[in-house]
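Note that this complex is displayed minus one protein chain, with the remaining chains in position.
First chain written, first letter: the chains are A and B, and each begins at residue 1.
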Amino acid sequence: MPRDSGDTRDGTVDRRDLLRSAIAGATTVGIAGCRSLDAAGPAGTGNETGPGTEVPNDLFKGETLKIGGMWPLPDDYTIGRDAQRGAALAVKEHNQSSNGVLGADLKLLNRSTDISPAASRQNTRELCLDEEVDVLNGGFLGQSYKLMMEPIASTQTLSYFSCGASVPVVEKIASNYERHKYNFRSIGNMAQARDAELNFLETAADRMGWDRIAVFTENLEVYDAVADPLVQGIRDRGIAEVPIAKRTSQSIIDWKPLFDQAEEANCDLVCANLVLTGMTAARQWGTSERPFDFGGIHLLAMAPDFWEAVGRVSPGLWTLNMGAFDSQQTPQMSTMQDRFKQEYGYKTSAYSCFCAYDAVNNWVEAVKATGSTDPEDLIPYLKQRTWNGSILKPTLEYYDEDAQYPHDIKWSAPDIETWNELGFPPVIQWQGEKNGEARMETIAPKRAAGGEYKIKKTPWLR
Amino acid sequence: MVNITNILISGIAISSLYALVAIGFTLIFGVGGVFNLAHGALLALGGFTSYFISFRYGLSPILGLVGAVVVTGLVGGVLYLQVIEPVEDNTVAVLILTLLAGFLIQFGFGIFVTKQTISIPQIAPGSVSIAGTGVQNNTIFVFVSSVVLMAGLFVLVERTDIGKAIIAMSMSEKGASLVGIDQRRMKLYTWMLAAMFAGFAGVLLTSYQTGQWNMGLQPLLLSFTIVVLGGLGSIKGSIIAAYLIGFVETITTSVVSSQLTGVVPLSLLIVILLVRPQGLFGRGVDTDV
Partner (left out) sequence: MSDGFLRGLPRRYYLGLVFLVALGLSPVVTTQTQLITIIGILYLMMFAMTWDVASGYTGQLNLGHAAFIAVGGYTTAILNITHGVSPLVSIPVAMVLSGLAGLAIGIPALRIRGAYLALVTLVIPTIFFQIVILFDGVFKGSFGFKSPPTSLAGTGGSTGALVTVNRSAMATIIDFYISYAVLLVLFLALFAYTRSDSGRILSAIREDEDAVVAAGIAPAKHKVFAFVLSAMTAGLAGALFVHSTAGFPHPDQLLADTLSLNIVIVSVLGGLGTIIGPMVGALLFGGLQFVAGEFDVALPMLEQTLSDVIPVVLFVLGMVVVYYRPEGLVPALLQRSEPELEDPARRPSETAADGGTTPVEQVAEKQAESLPNSGQSQDNEY
């Protein structure tokens, strides 16, 4: 399909020229089809393609497509590092394939979010304005991503929010769809995660004897979607009693009082949904060998080096995740793990890695299908496509603008059967060591765990 | 659900830890009128040293503890001799230098070691049952070592010459010189002693929870709060204040709300400053510049 060729690949004017012309006192520059910082309306020079029209294989021959990575480094080092590696692996795979991306090479430009909204925004500006990346990949905390959405909107850059589950972000998209339609997520959101957690609790409670559950949720906004609804769900579905439900401070250093309360209330499980205080809680639970199981949506326990970092004391700890060492949620997951191990020497369990990897492939597929890197072409395509190449779940679709969570992954498993069949998202459990190596098992749902649940009781409770 | 035994045990555990954390800070202030803003960094130094010894190199955690104490003692001494002593009379310089030195050390850890949390193997693994509740041996170790060290400090101060010299100096520098006390040497010893306490406390902190490159800031503020509450320069005051703060915090967390944990020491500080700035056992707030 013939395309206009401008000075640059898709007819945009170098943004630095805009700056200089502004200084020179030029009046508003109106270049036809120019994707400027300020034009409010769509500008595409790309042509509408739909599935089924032929896209020439060497459309972008000799060009380089740029992916901007915004990873949570360095403080959340493993989560960020593995996210970067996941994206890099995907990029490498495409570059090594016979045709690249319609003849083009991919280049990954990495920046850090520094776990700071201001740094995230500034680095995103660099990527969008200075480097003029074709797509963004990354973003971790909701508060940082919300700020990143500003340069994303003003430069109209497509962006995959791949490392964060914050629900307020998607609410922001919904509140001003036209401005924020460039954002897609390649990871489940926290509300969906909570539903998965409920399914897991329902299916495991009988098996494990969880009649009384204490629920601790860290006082971060991203967990608002978990805290009360989770407790409500546990009660409504008759899973268990919840004698204690608390929002915990981010600066707790001593979990003893809370664990004591759970123990006094005869709880069989402490369901702890934690980010910052997760390591301390896991460690203190393990070293004091409390008479209850321990698990939840536990960010730090998703990292492959969790076992070492916690001091090897927390066998039996389980957490929801997006993927795992040996999860069989999709055939692609195992392939990816093997390739990751080949490239980096270890298998990862960092959710961020899977989602960043997926985001690259997600985007590349859309580019190949539409023959365009222009968001105005890609967005309509993404909204109606069913993708079979995701490593997270067998088919991946997006909600469109009328849904509750626009541009989030369509996911619905309201009951255990559906979840078992879907296989996503998986639950993992740290089950001690084998030959000196940490064992992390995928324990649920059935499809991911290889056909049956593999959950084990905490060693000292058996 | 309030279980008195549990609160008692938690309170004692955390308070004895706090006492160890603050004592080094008190000592230096008592002797030189100096606020060592690098105190938190010395705690971190202790934690990281034991991390290297017992985690990275896999040696015994006791060795890690000993190593941490030795290293921090040395660093404390060097800090005093090379950095503090030459500018001792200039309070502003001392404050800034210790502030910078402290951040330098911690940033150093963050940049050159890791920004992630570190953990060390337990010094005393396992647990026992006391009054029907399970208590970790680690907790008992914290309490016992705290008591032993405090007692040792009192013995040092009451019975030995060095100790008496320290007390004399904290009362009057001129008077101490008049009776022939080598101030420089005594201050050096005090700094080293204080640093060793900090190192010890740092290891315990790390083993009790986990450690991080910036783990020193909160304990520094905590130490200040304890010292203010207890009264500037009073060792006895610091210990009592540590227990007070530890218990108030434990009770608040258990009974009131677990969200208020970070706020307790700071609120107490404000209250004290407003109501009784000289603290419980202090000798007055006027520290002339």
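Methods note: a contact is a pair of C-beta atoms (placed from the backbone, for glycine too) under 8 Å apart; a residue touches a chain by one contact, two chains touch by 3 or more.
No experiment lies behind these values; they were computed from the predicted model shown.
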{"item": "Touched by the hidden chain, restricted to displayed chains", "value": "A, B"}
{"item": "Contact with the hidden chain (one of B:Ile9, B:Leu27, B:Leu42 or B:Ala101)", "value": "B:Ala101"}
{"item": "Contact residue for the chain not shown (choose from B:Leu74, B:Ala124 or B:Leu221)", "value": "B:Leu221"}
{"item": "Chain not shown: contacting residue from A:Thr64, A:Asn95, A:Ser116 or A:Ser334", "value": "A:Ser116"}
{"item": "Sole contact to the chain not displayed, among A:His94, A:Lys146, A:Arg283 or A:Arg447", "value": "A:Lys146"}
{"item": "Those residues of chain A which, in the complete complex, touch the missing chain", "value": "15-16, 18-19, 22-23, 28, 36-38, 74, 116-118, 121-122, 125-126, 129-130, 142-143, 146-147, 150, 153-154, 168, 172, 176, 179, 219-221, 250"}
{"item": "In chain B, positions touching the absent partner", "value": "33-35, 37, 83, 86-87, 90-97, 99-101, 103-104, 107-108, 111-112, 214, 217, 221, 224-225, 232, 259-260, 262-263, 266, 269-270, 273, 277, 285-289"}
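Going forward, only the chains that are shown with their structure count from here on.
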{"item": "Touching residues on chain A, where the partner in the complex is chain B", "value": "74-78, 216, 219, 246-254, 256-258, 260-261, 264-265, 279-280, 283-284, 287-289, 309-311"}
{"item": "List of chain B residues in touch with chain A within their complex", "value": "1, 3, 6-7, 9-10, 13-14, 114-122, 125, 127, 133-134, 136, 138, 208-210, 218, 250, 253-254, 257-262"}
